[in-house]
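This structure is in structure tokens; I'll ask about it shortly.
With one protein chain withheld, the remaining protein chains of the complex are depicted in position.
In order of appearance the chains are A and B, and numbering begins at 1 in each one.
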Amino acid sequence: MLAYIIRRLFYAIPILIGVNLLTFALFFMVNTPDQMARVQLGDKHISADAIEEWKSQRGYDKPLFLNTADDSGGLLTDTIFYEKSLRLFVFDFGKSDEGRVIGEDILERMWPSLALALPTFIVGILVNIIFSLFIVMFRASLFDTAAMIFCVALMSISGVFYIFAGQYFFAKLWHLVPISGYLGGLDAVRFLVLPVIIGVISGIGGGTRLYRTLFLEEAGKDYVRTARAKGVSELAVLFRHILPNGLIPILTSVVVVIPSLFMGSLLMESFFGIPGLGSYTLNAIWAQDFAVVRSMVFLGSVLYIIGLILTDISYTLVDPRVRLS
Amino acid sequence: MIKPVVLWSDVLIFILVAFMAAFFWHLRSRPLTLKRWRSVFHSHTGVASFVVILFYLLIAVTDSLHYRLPLDKIEGSDDVHYSQDVRSLLDDILHDLNSLDETTYSEPFSLYSFAKINMQDDSGGVYRDYPRLASAGSHLQTEEDIHADIVQRSVWGLALGLMISLLIIVPHWLWRRRYAAQSSVPWVTAYLTLAALICLSAWALLLGQVYHIFGTNQVGGDVLYQSIKAIRTGVLIGTLATLLTLPLAVVLGISAGYFRGWVDDVVQYIYTTLNSIPGILLIAASVLLIDVYIETHPDDFQLVAVRADFKFLALCFILGMTSWTGLCRLLRAETLKVSQLDYVHAAQAFGVSHARIIFRHIMPNVMHLILISLVLDFSVFVLAEAVLSYIGVGVDPSMNSWGNMINEARAELSRDPVVWWSVSAAFALMFVLVLAANLFSDRVRDAFDPRFH
Partner (left out) sequence: MKIEQSVVNIFAQQRIRTILVAMLMLTLTALAGCEGQAWNNPHPAAESGGNIIYSAFSERPKHLDPARSYSSDEARFIDQIYDPPLAYHYLKRPYQLIPNTLTAMPRVVYTDAAGNEVSAGAPQLAYSTYYFELQQGIRYQPHPAFARDENGDFLYRFGHAAEAAAYHSLANFKESGSRELLAGDYIYQLKRLADPSLLSPVRGLLSQYIDGMSEFSAAVSEAHDSLPDGQWLDLREIPFAGAQQSDDYHFSIRLKGKYPQFSYWLAYHFFAPVPWEADAFYHQPGLAQRNITLDWYPLGSGPFMMTRNNPNEVIVLEKNPNYRADFYPAEGEPGDEQRGLLDDAGKRVPLLDKAVYRLEKESIPFWTKFLQGYYDRSGISSESFDQAVKIGSEGVSLSEDMEARGVTLEKEVVLGTYYLAFNMLDPVVGDTGTRRERERKRKLRQAIAIAYDQQESLSIFYNGRGEVAMSPIPPGIFGYQSGREGINPYVFDWQDGRAQRKPLDEARRLLAEAGYPDGRNAVTGEPLVLNLDTTTAGGGTSAAQNWMIKQFRKLNIQLNIRGTDYNRFKEKMSTGNAQMFQWGWLADYPDAENFLFLLYGPNGQVVSGGSGVNSTNYNNQDYNRLFEQMQLMENSPQRMAIIRRMLAIVQKDTPWASAWHPHSYILNNHWVSNTKAHGISKSVLKFVAIDPQARADAQQTWNKPVLWPLLLVAALLALLSVPGVRAYRRRQQRRIVTD
């Protein structure tokens, strides 16, 4: 197992290099360091030597991929790409283009992101499981059909509308929660209730439908039929047999997103003014802060790869027949 | 003479329609697949949602026949010059809607503007009140007539709609009675859906000539017109995003599964790498790149429409890039399975070429995966467009899209009193399309995916 994990981590290196190459290529095709400097230095009275100074302070005064001018073996190493991505591999994100230390910002903004994403994730799964179990209990009835159509309808609404409606009614009209914002500590609960509810509701449609099929699959299996034939009550069948066995595919399918919860939700965080990593990323896109975008891409890729590894591991845990090799 | 303009997305939508027609034609010779398709169309929801989707597609197609009007000739010159405005056939159909111009917001069916302006009374004093709209309801003798007029026009509109529906449905029904064998397709549902859609359109067009059914937006443009024009954007983004990257997914996925070895390694590397980049960041970076390309090649993009279209296609492509990996992986797995089958081994033993094996034996067996992912992704992309517009990397502001409307709605909803109609119109039209697509994809999946039998 350990050997497997280590090997997978080694496989991750070429992938991360590929990710970096791609982001660098994309970004520097768009922006020259001169343009970045000009944006960061502001509108009024900018001189050419200020731009040079900025570039050398930020390390953008080198060639991008190939340093042909360097004779002392720095052809590949004395370049922006090498210097910036090598640091990423040890999680040294450096400074953002506007001068903040990115690592510190990430450490700080990680918590609000988690405080929002984790409850949404857990409550979402719980609610979806409860709903789908309820539907499975009444399978092949009018209630089942109605519930399914309801789910499809919920799925067909853009998440933005849920946010509009939630903010309008809960915050503006009924004064139940603050309309947006965030405070650390216990106070955070006040601010998180609404986004979590909205996050859960917008996920109900898809989630319930998926889980229902998984549970139904389980319900059609022979051992369930046998149990029912024995006269075990419907509830008992549901909770003793269908639920535990149906949970396995559900859990293994959600494991992959768990690490990515760190990255936060772009939409929720920016609508509700939660200072997490999602809104951090969004602001960086708007400001074209390449250093931040590059770091977030890298972080996202790392988390995704960890998610993949966790998924593989979770398979072996739930099903001893699967061997990692 | 008008000058036809063929945008790249127009070409693609016609290819798409041709492809769909060819596909259904081709089905006739494949009884097994045909049977599955029949089961899709046996259900009421399947038929009804298919009609709705076709209706949207039809609007999108009419909106894809573009042309430019010639300008008046000036004396002493025989050269014909064309307007910079690119119009479509749909613009001609909706001409009456688009020609009602106001200055700013007005409520649905309202005769007055939604915002007060400073006005002068007869004695020269300034007061602030809601001005009468410039064009909505200008045919009315007195303002009290409005209710009677609306009822009258509604009746006419519905009657007209019913007549058109009958004109389409009755011949088909007769033809079916004469020639078609007894089928289990619920035609009545199809007829009812179609009639409902036609009646609704006739009603909207007739009333839209003189009122703003969905009100007007900030600069006085008709919201109904905008949201209908947005249909093309929605339909195209839903289909093209998958289609544009389909070749990539199919070629890579099948070759990885079929050839294995280093090909498989490379393909896996490519899709894991792409997959691991957070989609939204990839999209944002690429959209910026497109802007730069347009910027550095200004001569290729003289017309606003051409520029917007190029940006739009690029956006579709990038959206596709973030999602093709899923299909690619499925194809790879399925090909792995299929190429283990005996008849494939037999074919290989007989020395049949790889290309032939892939086209004759593998492709038909993985076709359903492509289809399912096409329909499943459709609604995802339509919804994604709204979010992308909010982030500022969506379609060009000069293109009508539901995303752009929703984006503007944020400010409108915070007004007091609320400007609710713009967002409602976008919501309604988008909801119907996505709901239809979701219901249809459900049916397709039920029919094709063995897991859902």
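Everything that follows uses one rule, which is that contacts are C-beta pairs under 8 Å (C-beta built on N, C-alpha and C of every residue); 3 or more make two chains touch, one makes a residue touch a chain.
Computed from a predicted structure; not experimentally measured.
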Option touching the unshown chain, where B:288, B:366, B:380 or B:437 are the choices: B:288
Hidden partner chain, residues of subunit B it touches: 71, 73-74, 77, 79, 81, 83-85, 103-104, 115-118, 125-128, 217-219, 221, 288, 291-292, 294-295, 298, 302, 304, 307, 389-390, 392, 394, 396-398, 404, 407-408, 410-416
Residue ranges of subunit A at the interface with the undisplayed chain: 30-31, 35-36, 38-42, 44-50, 53-54, 57, 98-101, 104-105, 108-109, 134, 137-138, 141, 143, 167, 169, 171-184, 187, 190-191, 232-236, 239-240, 270-271, 273, 275, 279-280, 286, 288
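Please note the rule applied: only the chains that are shown with their structure count from here on.
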Gap in Å, rounded to a whole number, between the CA centres of subunit B and subunit A: 28
Subunit B residues within the subunit A interface of the complex: 269, 272-273, 275-278, 280-282, 284-286, 288-289, 291-292, 379, 383, 386-387, 390-393, 406, 409-410, 413, 423, 427, 430-431, 434-435, 438-439, 442, 451-452
List of subunit A residues in touch with subunit B within their complex: 14-15, 18-19, 22-23, 26-27, 29-30, 152-153, 155-161, 164, 168, 213, 217, 263, 266-267, 281-282, 285-286, 288, 293, 296-297, 300-301, 304-305, 308
